[in-house]
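Working notes for the structure below.
All protein chains but one are shown in place.
Chain lettering (A, B and C) follows the sequence in which the chains are written, and residue indices restart at 1 in each chain.
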Amino acid sequence: MDLGLEVDDDHAPYTVLAVKGEVDVYTAPRLREKLVELVSQGRHQIIVDLEGVDFLDSTGLGVLVGGLKRLRSHDGDLGLVCTQPRILKVFEITGLTKVFAIHDSVAAAVAG
Amino acid sequence: MDLGLEVDDDHAPYTVLAVKGEVDVYTAPRLREKLVELVSQGRHQIIVDLEGVDFLDSTGLGVLVGGLKRLRSHDGDLGLVCTQPRILKVFEITGLTKVFAIHDSVAAAVAG
Amino acid sequence: MELILELEIPASPEYIAIARLVVSSIASSRRNLADDRIDDLKLAVSEACTNAIEASSNDGDRVQILIQDDDEKLEVNVQDQGPGFDLDALPTHPPVTDPERLNFERGLGIPLIRTLVDDVEFASSTGGTSVRMTVYGEPLELHPPEDLGVDDLG
Partner (left out) sequence: MELILELEIPASPEYIAIARLVVSSIASSRRNLADDRIDDLKLAVSEACTNAIEASSNDGDRVQILIQDDDEKLEVNVQDQGPGFDLDALPTHPPVTDPERLNFERGLGIPLIRTLVDDVEFASSTGGTSVRMTVYGEPLELHPPEDLGVDDLG
């Protein structure tokens, strides 16, 4: 039930944060802290890779929206990598597919 | 939570019954029925392959002991295949390692 | 309606994963629900439990999850001991096309619940809130409970 958070620096100017596990009211604070930490390090182009996420609820969505908002205020952006139907569905239902750029792979995300 | 029960006839005179899943008070009756059915078909040398078993409790042990007893009364035998430490442990604690021949593989069981 | 299962957890985030585990496990064993319906119910229950946990502020507050079913439906009821709330007084969000939308990181839970389950009923008072969520689906054909009768084998 621990959240995996791995930072990959090999895609400059993008920082890729790979999330693994279940993102809920228990684990979302750790995701939020990690995003705040990355932004405070001056990383303003962040890709959050959700391919390893088994579960994501509205608390997780809220943290991602908060991260996007913070990055936009620094002229940055927060993109997502997600192909899992059950995770994509949560973005669709809430209309957040129109707010986030959602990519099929990290390669596609850093390319575009 | 369903019990997998597959009969393999390729090892005559042995009949190999591969069990998959959790053997407990809910699923053990199906294992018992299958053993009764095999014995009533005249199969008196049975190898029960426990490699696919995730959980086995005393109800499962009871069914195996009952099967062994029935086969012995027909001058047959019931051997086991088991290498998983957590399943072996249940046989060890109950002293049943001295009652059953426990093999490392189906090949070893039919050879021996 | 038959009561299947009752789970009571402390009103604390660390227990929400257990609530999901129990609900999805029961849903998959009792009901002929497609996997994506089970995921929907799991998410709805998780949202309801999150709200229940966040509404609870007293030490020792607990959240109760009741699972019931009958021939055609499965019901999950999440109950808390929080202060209650007025469903009709909740703010509405700007549409997602509005840049203002980004100011609302919260408020997605109840809309999600409404979309994910077939039916939802809120009952809230100063003594607490209960959220009853229903999904419809065919029951699985269960193996009838039977006597083990291992002694008969010999």
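Operating definition for what follows: a residue touches a chain if its C-beta (ideal position, glycine included) is under 8 Å from a C-beta of that chain, and two chains touch if they have at least 3 such contacts.
From a predicted model like this one, the values you see are computed outputs, not experimental measurements.
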item: Residue of B:31, B:61, B:82 or B:106 in touch with the missing chain, whole complex considered; value: B:61
item: Options A:5, A:25, A:50 or A:110, residue touching the unrepresented chain; value: A:25
item: Among A:16, A:48 or A:63, residue touching the chain not depicted; value: A:63
item: Hidden partner interface residues of chain C, rising order; value: 3-10, 12-15, 17-18, 21-22, 25-26, 29, 102-103, 105-106, 142-143, 145, 150-151, 153-154
item: Absent-chain interface as seen on chain B, which is shown; value: 1, 22, 24-26, 55, 57-59, 61-63, 65-66, 68-69, 72, 85-86, 89-90, 93-96, 98-99
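Just so it is clear, only the chains that are shown with their structure count from here on.
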item: Among all chain pairs, the one with the most C-beta contacts; value: A-C
item: Centre-of-Cα separation between chain B and chain A, whole angstrom; value: 49
item: Centroid distance [mean C-alpha coordinates] between chain C and chain A, Å; value: 26
